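Here the complex is missing one protein chain, while the rest keep their positions.
Should a chain be cited, it is by its letter among A and B, assigned in written order, with residues numbered from 1 in that chain.
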Amino acid sequence: MRVIVGTDIASIPIAIIIALVIGGVLIALSGVNPFEAYGALLQGAFGTPQHLADTLIEATPLALIGVGIALCFRAGVFNVGAEGQFLLGGMAAAITGNLLSTAPAIATLLAMAIAAVLAGAAWAAIAALLKVYLGASETLTTIMLTYVATYLVSYLLNGPARDPATPIAQTQPLTTSGLLPGLWPGTTLHVGIVIALIVAVAAHYFLRRRVGGFQIVATGLNPVAARSAGLPVRRILISVFLTSGALAGLAGFIQVSGVQGKMIVNLSPGYGYTAIVVALLGRSTPLGAFLAALFFGALSAGGASMETSVGVPASVVTIVQYLTVLLVIAYTAARTLRRPSRVADEEE
Amino acid sequence: MDIFNWIVSAQGEGFFSATMRLAVPLLLAAVGAIYAERSGAINVGIEGMMLSSALSAALVAADTGSPTLGLLAGVVTGIAVAALLAVFTVLLPADPVVVGIALNLLAVGGTTFVFRIFSNQVGTTTTTPGIDAEPIPLLESIPILGPLLFDQSYLVYIALIGVVITWVVLKFTSWGLLLRAAGEHPAAADSLGLSVNRTRFVALLVSGAFAGLGGAFLSLVASTQFVENMTAGRGYIAMAILILGHRSPWGVLLASLLFGLGDAFQLRAQLDNTGVPFQFLLMIPYVLTIVTLAVFGRRLIDPAALGTHFRRGHR
């Protein structure tokens, strides 16, 4: 893949500012004073302890999924289907939680997490195996698999997994043993953000210090040369894809166990997709993705609050997010183009 | 014979008519993508182009009362989004898959925003003036072919003419030669003083225009309203159709009809109350796409320079 890794850091703040200005113009077009709207957004993201907690809660799934997608980018593959892996993870966690409702909390949570990780990884495995053994584009298969996963979840929530006590398509609420412990008394913040931070640091360490991480980076830069040097390229690609699916599944578990307390149809407002731009903005590095997730989390939490208080559609935040990343890509690509060509290339 | 009776029955006619109606947006998008991919440029942004066009077509048609103006708006929107993609991936060396996906996601947010601003509604527009079917006398009563071809809106005929034109352009015109050269051996075209990047840029715009028609078809013909995210992955399915159809106009036509048939079948099955949960029926087009990619993903020989960025003076 071209121009994914090695984004120029200096371009990021400039891109953010330009994207915010364009967003401001759009807000003005919708008939609202942009300063007022952005004020509401800031307030909604950081204004009170609960708002700050909302930002971190929003950042958690973005960070977990974003780290996984970043690992994929480093290996040269593209997981566009984290959304489906996330939903199935949430589904598996909720079903497991309800089955074990009487077990001790630690066992229940562990079992739910494992079920979610397995579900996410299994869903990603379909695309990974089709890619590695049959050459099917993982970009397209993961998107298609997300649609299938969405319908599968819809079927389960309307059918076998539905809480018989309500007409709504959702599972039974989890008992307290299935709920993630809180982190910040007085707010709804749960321990998910700590898990995400640990995952990001572990992935950072893995890429930098482990043989496996080195092999991922080498494969991503030139899979043909990596294979001819004896690296197990297929195994590497499958492993990063499964890891990415597992992290998306884990995020699904955290969302079910830490936020919703049950599985619902609209578990995700598009975390799996936003996480792609989180990974890109984070320059495909785990720590970068974590920071980008915090930023996007603040935008999302603030955006929701802005919609209710000043009536600007929260989708303007989505626009700002994607614009930021497109601007960074444009800047980085333009720089690559300006680099003078080497004589060695000329004479080959 | 039962099957014959069913084919000529109202049900059968409805089925084949639906097949075409469901196939055409895919066909339009995929035929356009032939230009892009044969020139070496990947268009992953079809989904976003279709979605943006579906919205602009619906808004303009509703505002002016003219579905034809709506259609034009759709085409212009498709071209505009394609131009953005072309700037990133032809003029600049950005990764076409990444940028395409990002544009598609931007289109989801963008259409939602614009839609809410303009319509002050959530979810769907009120009905827009659509393009009606114009049955051709006599021909419309031929079994299968009649409902498939001769009882459709003029946009269907545009799509079919587009297939023929594309075949002629690729096979017989000098631009078609240039297009294929740019996709197979860009340096050869460059060595003759021909601009590879201009060719690819224009090819992407053509692809955007076709995707725009496909998007407009969704909100003006297939249904007469805009629904948030109404493309539902059709832009990606079109890419699989391109592979199944070997990037040839006739192959793409057959592949689109196959997908239309699959979609019509699942709609039919939903109406017939087969006992299969509707969610599983809705999965059919997506599963069909995955199977297509799995079976044909590696068989087909891509244009040699597909997805590479061309820079003068480099090989």
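Simple rule for what comes next: contacts are C-beta pairs under 8 Å (C-beta built on N, C-alpha and C of every residue); 3 or more make two chains touch, one makes a residue touch a chain.
By our rule, contacts and distances are computed from a predicted model.
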Which of "Tryptophan synthase beta chain", "NADH-quinone oxidoreductase subunit K", "Sarcosine oxidase subunit alpha" or "Nucleoside ABC transporter ATP-binding protein" matches, in UniProt, the chain that is not displayed: "Nucleoside ABC transporter ATP-binding protein"
Visible chains in contact with the missing one: A, B
Residue touching the undisplayed chain, where the options are A:33, A:48, A:176 or A:228: A:228
Residue, one of B:87, B:144, B:160 or B:177, that touches the chain absent here: B:177
Missing-partner contacts on subunit A, residue numbers: 209-215, 217-218, 221-222, 224-232, 340-344, 346-348
On subunit B, residues whose C-beta touches the chain left out of the figure: 172-175, 177-178, 180-181, 184-185, 187-194, 298, 301, 304, 312-313, 315
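Just so it is clear, only the chains that are shown with their structure count from here on.
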Distance from subunit B to subunit A - Cα centre to Cα centre, in angstrom: 29
Residues of subunit B defined as touching subunit A within the complex: 44, 87-88, 92-95, 97-99, 101-103, 105-106, 108-110, 112-113, 116-117, 232-233, 236-237, 239-240, 277, 279-280, 282-283, 286-287, 289-290, 293-295, 297-298, 309, 311, 313-315
Touching residues on subunit A, where the partner in the complex is subunit B: 1-4, 26, 29-30, 78, 80, 126, 130, 134-137, 139-141, 143-145, 147-148, 151-152, 154-155, 158-159, 270, 273-274, 276-277, 280, 313, 315-319, 321-323, 325-326, 329-330, 332-334, 336-337, 341, 345-346, 348
